[in-house]
Structure formats: structure tokens, C-alpha cells
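Note that one protein chain is taken out, while the other chains of the complex remain in position.
Just so it is clear, A and B label the chains in written order, and each chain counts residues from 1 on its own.
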Amino acid sequence: MTVYLFYLLSFIAILSALMVVFSRNPVYSVLYLIVTFFAIAGHYVLLNAQFLAAVHVIVYAGAIMVLFLYVIMMLNLNTYNEMQKANWLRFGAVVSGCLLMVVLVGSLKGAETMQPGAVHDANIGLVSNLGNVLFKEFLLPFEVSSLLFLAAMTGAVMLGKKSIRS
Amino acid sequence: MVIAGLGVIAMLSEIFSFKKLLYPLVLLGLLAAAVLAGLDWNHDTRIPLFGNMIMFDNFSAAFTIVLSFTGFLWFIMARDSFNEESSLTDHYALALFSLAGAVVMVSFGNMTMLFLGIEILSIPLYVLAGSRKTDVHSNEAAFKYFLMGAFASGFLLFGIALVYGATGSFDIPKISLYVAEHATNLPGFFYAGVLMMLAGMAFKVSAVPFHFWAPDVYQGSPTTITAFMATIVKTAAFAALFRLFSNCFIPAATTWSGVVWTLAALTLLTGNITAVYQQSAKRMLAYSSIAHAGYMMLAILAMNKFSATAVLYYTASYSVSTIVSFTVLQLVAAHKGSDLLESFNGLAKKNSFVAVVMTIAILSLAGIPVTAGFFAKYYIFTSAIDSGFTALVIIAVIASLIGVYYYFMIIINMFFKESTDDSPFVIGAAHRFLLIVCTLLILALGLFPDIILRFWI
Partner (left out) sequence: MQAGAAAGSAIDYIPIALMFIVAVGFVAGTMYVTHILGPKRQTRIKQESFECGIEVQGNARTPFSVKYFLIAILFVLFDVEVIFMYPWAVNFKQLGVVGFVEMMTFLAFFLVGFYYIIKKGALKWE
């Protein structure tokens, strides 16, 4: 049953991801992106990583998407003008995208026969296990990430504040 | 100890919004960080901290010293350029955060730390590049840098994920062990992961197929920030790249050495040839910094016992020379109001001190003997020849001959062309001090190259 669920979720994820790219209206793109995020959260649940699923919904589908919408509202979208890109540029983009896909598919093709490097533990994605790893083994990255947040805060305030004053 | 250094740097940036005493404090703190890193020297073993998240060895100590000292010089250089702006302390804080990220990058022992380091290095820089908010070029620079940087991080992360999938660990020693044991039957996506990580890092060091952002970003950003990108970012990125590849992926060298070879050759040729055609001195220096990335790729390719030293020596001499050239460029641009090559006309008559200093820095960048740049190139080349990459070294020598041509254009402008106006050209005491220190360093490194090398081998 989970196999069917996996295919269903993957189908939804890929379809809505394609719709993100092909939608003409950026707001639709954002909405499709939310659908993609939900499908991926479903994948996390299938992998038994509940915490990631919850975080994914809260942060990505919730907070980040709001930011996307803000940006779209900030741009003036009354006039629709798509920049004309040179043809060779498009061609190059398509070719390199396809090449990347070939490389990835080719390299992942042999993957199912190999022995996984890490022993799979079904409970590894549970919140308590994750907490144990995060606060013991990965303690330093955790603290250092607070530095990253601090930098982001300073940057956001610095760039955003001028618009308050003037 | 790197954590102490980090702590000092971070804590310093905290006090920022409340004190005006910040500036001397920052300088002292950076020197202290360098000294602390120096104290950790010569523990023969590696010091793993926090479960191998950070591995502090001689390699990272040396690079931490270079980074904090470059940061020190940079802060002297940047002093005047931020003063008129209200957000002075923000600039300091962001630069310090970025520096902390650089320190993490040169001493990571785990892929997560590598990634965090790169992000901490980059995110403040995206903001700093756009810190001249009313300037369209600055905005463009920030935006381009941000988009390209985000893509690069994405590639890097995807690469890390694939490598994790293949080896089952984020830990550098474990990965290296796994790769060494299973060298013959690694899955295909391991190689894909390595190549994607290489692509991500190549974005950061602006190696050629991934260099398109560099000229615009370097030109659009405020000159001081450009100097920061050209020195500290490049040093940290190369140190991280070297550390990553030398510690992890040597057994898989056959896959990536061809790619690195091509990258290096392309970077050398494109960077140097395009630089010849530039009108703006700033843009020319941007292309020259791309070209220098090419030389450093040689050391990564060579990957013998000598190349770590070669990278260290190269980054140190390159950073110092670049700081000088950007300082002079900034002064000239402020004086003339443009950064075209013509602005340098007749500089020697107006202020012979600045002209001479600039000449030395440029000779060092071009790799003319007695300056640091000559030995830097020399060591890189010998290390590459040792590993049997003679053809690439020949390309590099040709490229540096082209380099000499455009570097001399500036010198000719300074000494043999007349300036159109004759307003006096004066510089402040701080800049004078900075230029003297840097020039002495360039000459010292050039005359006694073993002051860095002696510690190593």
C-alpha cells in the first residue's frame, strides 16, 4: 500500500513542480509550489521522518510561501512582460539541464544493487532520536547555525531599515 | 583555538550597536585570533573538537592566521569607506560574521560544518555587496551574487547528499576511510556527488565555466567589499576545496582530475585574455582574480605533499597584493570619480609613494621576481610539475605572460602618462600605514620565502 502511496505522492509532486515552471501567473506558481511541498512532506511521512514532515509544512509551506507571495506582491505585475532571451541561451539551458538529468539518472541506476552504507533504522526520523543526535553529535553545527541566523538578522535589518527611514 | 577565535569575533560583533570604541576592539580581536591560532601550532596530531565537527590541525591554523591577518588589513583599509554611512556597525558585524564563516570553512571536519561555514561566509556578503542601497550597480551585484551563490549552495548540498548516500557518513575521516576501502566499487552517484560538490565550490572561487557572476559583482559592489571577496572569500574557498579533496577524494582522483584540469586551463586562459580588453581597472582586477583562481586550481590538481604549502603561500601573497591594489584603486577612484584605467594617469608625479607601492603590488600579482607573487607561482608550478602536469603548467606560463601585459598597462599609465588635472593627491595616515605594512610583507615574502615554508614540510 505504501508503494502506491509513494507513486501517488511522487506523481503529485512532479506534476505540480512542472506546473510551477509552466504557469504564466506567478501566484499560481506559488500555489503549485505549496502542493509540491505537501507532497514532499508526505514522502517524509512515508520515510517515517515525522519531524521533518511537520517542519516542512510549518516552515516551507507556511512561512517561506508567505515570503514568496510578498515578493510577488511587491513586484508590479500589472504589465506582463517576459524578457526575450536569446535562442542559444535557451538551447544551452535545455542541453545542460538534460545532461544533468542523464548524469543523475545514469549514476543512480546502479544504486538499487549496492549495499547501503549506513544501517537503516526505522525509527531514526522520530523526534526524540533526532533530538538526541542534534544535541549530542551535531551540537556544534547547531550552535554555529545560530551565528548564521544572527548574520541573516543583521543583514535583513540593514537592508530593510533604509526603506523605513526614507 | 578556533572556537576561542570564533567566540572573540562573534562577541565583538555583538557589542557593536552600543559602542563607538568598536573599531580598535575589532582590530585587536582579529590579531588576538591570529595569535590564538598560532598558539595551537605544532600539535602534531589533529585536535578533533565536538565529535570531529571541527578538526584543528596545522593546515587550518595556518589558514586561520592568514585569514585573520587579512581581515585585520582589510579593516584598516575599510575604515574610511564606511564612516559616512549610518550603518557602520552593521558593516563591521557582517564582515566579522563572514570572517567567522571563513574560519569554519578552513577547519571543518564534517560536511555539515563545511556547508554552514560557506553559508555564514556568503550570506553577509550578499548583503554587503548590496550595501550601497541607492546604487543600481550595487543592487545588481547583490542580486546576481545572491542568485548564483544560492545555486552554488544548492549544487554543493546535492553533492553532499549524494556522497552521504554512497558512503553513509558526513564525517570527513569516515568518508575518506570508506572511499579508500571501496575505491574500486563505489557507486556511480558517488562520482556524481563529487562532481557536483566541485561545481558548487567552483562557483565560489569563480573558476571559469562558473565565473559569469564575478566581473559584474566585483565591479558593482563597493570597492572595499570587492577587496573582501577577492581576498578572504577566495582564500577560504580554496582552503576548503583543498581540504575536502585532499582528505576525502584522493582515491577517486581519476574521475575528477580531468575535470579540474579543464577548469584550470579554461580559467587561466579566459581570465587573462579577457582582462586585457577591460577599460575599467576594477573590472580588470576582477578578471585577474578569476585568473588567479586558475593558478590555485593547479595546486589542487597536483595534490602532493608540497601543494598545501603552495596554496597557503599563494593565498597569502595574493591576498596582500590584492589588498594593496584595491586600496590604491579605491583612493584613485575617490580622487578622480571613476575607476577607468585612465584615472591612474600621472599618479607617479602626484604621489610617488602610492605609485611605487601600487607598482610593487602589481608586480607581485603579475609574478615578477623579488615580489611574493613570483615565488607563489613558482611553488605552484613546481608542485604541479612534480605531479606530472607539465602541459598545464605551460598553459599557465603563457597565461601569466598575457597577464604581465595588462598589469603593465596600469604601471605605464601611472608613470608615463600625463594627468589631465593637477589637484594634489593625498592619503590619510591609516592608509599610509596599511600600504607600508603590505608592501613590506610582499617584499619580505618575496625575499625570504621560507618564512612560511619552513614551518611546513
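We take it that a contact is a pair of C-beta atoms (placed from the backbone, for glycine too) under 8 Å apart; a residue touches a chain by one contact, two chains touch by 3 or more.
Computed from a predicted model, the values in this text were never measured in an experiment.
The residue touching the chain not shown here, chosen from A:Phe11, A:Tyr28 or A:Phe149, is A:Phe149. Of the candidate positions A:Ser10, A:Ser29 or A:Asn48, contact with the unshown chain belongs to A:Asn48. Looking at A:Ile14, A:Val59 or A:Leu99, the residue that reaches the missing chain in the full complex is A:Val59.
What subunit A contributes to its contact with the hidden chain is residues 2, 5, 45-46, 48, 50-51, 54-55, 58-59, 62-64, 66-67, 70-71, 73-78, 122-123, 126-128, 130-132, 134-135, 139, 142-143, 146-147, 149-150, 152-154, 156-157, 160-161, 163-164.
What we mean here is this: only the chains that are shown with their structure count from here on.
Within the complex formed with subunit A, the residues of subunit B that make contact are 6, 10, 49-51, 53-54, 87, 90, 93-94, 97-98, 100-101, 104, 110, 112-113, 116-117, 119-120, 123-124, 126-127, 130-131, 133, 162, 165-169, 178, 187-192, 195. Put simply, subunit A touches subunit B in their complex at residues 103-104, 106-111, 114, 116-118, 136-141, 144-145, 147-148, 150-152, 154-155, 157-159, 161-162.
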